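One structure, pasted below without further comment.
Apart from one protein chain that is not included, each protein chain of the complex appears where it belongs.
Let's turn to chain A:
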Amino acid sequence: MDTATKPQQIRLSTTPSRADLEALKIGDIVYLDGLIYTAREGVYKKVIEEGADLPLDLPAESAVNFHCSPAATVNPDGSFNMGAVTATASFRFSKWIGPWIERSGARIIIGKGGMTSKDYREHFVPNGAVYLTTVGYGTGALLGRGIKQVKAVHWNKELGLAQAMWVIEAANMGPFIVDGDLAGNSLFERENARIAANLDKVYEGTRPAVLRRFGETDDRTDEVIG
């Protein structure tokens, strides 16, 4: 292993400048400082489809949307108990991500597994946003250590704790890996392409099932995410 290929590590504010984001390359390791909020399908539906007002000033307070449901509870006295935090798979939010980035001004989306480079080109690049993936998955305990405090939880009554919008203060929170950069590159897709070169050899000596399925493909460069 060449030490020059070791991923570089970067600390970043959760209200980053354009220049900060331009410096990121796919495969870089990132740690974050500042406010981060969670938002996934529950919040997206509420804001984008139902037109609810944002409960905090975005992106001034935070430009980082974490696709996450924390392992957390609200204590009877209103304080919070947050344990581990790990991302959930982002590809499922493709239909909302464009409107959400425009509405919230998010510059960093954190999740599991990235989104497609098509999503990056269509929704991220025009809005100057990048995608960070969590590591593992998942380094929930390490990420939990990076939470200085829980600032607020919004819509937990209507949406439940898992879908609620949690606002957390991060201190050197990470690691995250840059999957989608400002040029619209995807680290996952680059790796997929490298691995695909070996697949025909691995499949030697196997054969397709006698009973096929509708829509089935033997194109092993294909992906299961839509």
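Methods note: contacts are C-beta pairs under 8 Å (C-beta built on N, C-alpha and C of every residue); 3 or more make two chains touch, one makes a residue touch a chain; residues count from 1.
Here is the rule we use: contacts and distances are computed from a predicted model.
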item	value
Listed names "GerMN domain-containing protein", "NADH-quinone oxidoreductase subunit D", "Nitrate ABC transporter ATP-binding protein" or "L(+)-tartrate dehydratase alpha subunit", with the criterion being the UniProt name of the chain not displayed	"L(+)-tartrate dehydratase alpha subunit"
Contact with the hidden chain (one of A:I10, A:A23, A:L54 or A:A71)	A:A71
Contacts of chain A with the absent chain, listed as residue ranges	1, 5-7, 27, 29, 68-73, 81-89, 112-114, 133, 135-145, 160-163, 175, 177, 187-188, 191-192, 194-195, 198-199, 202-203, 205-211, 220, 223-225
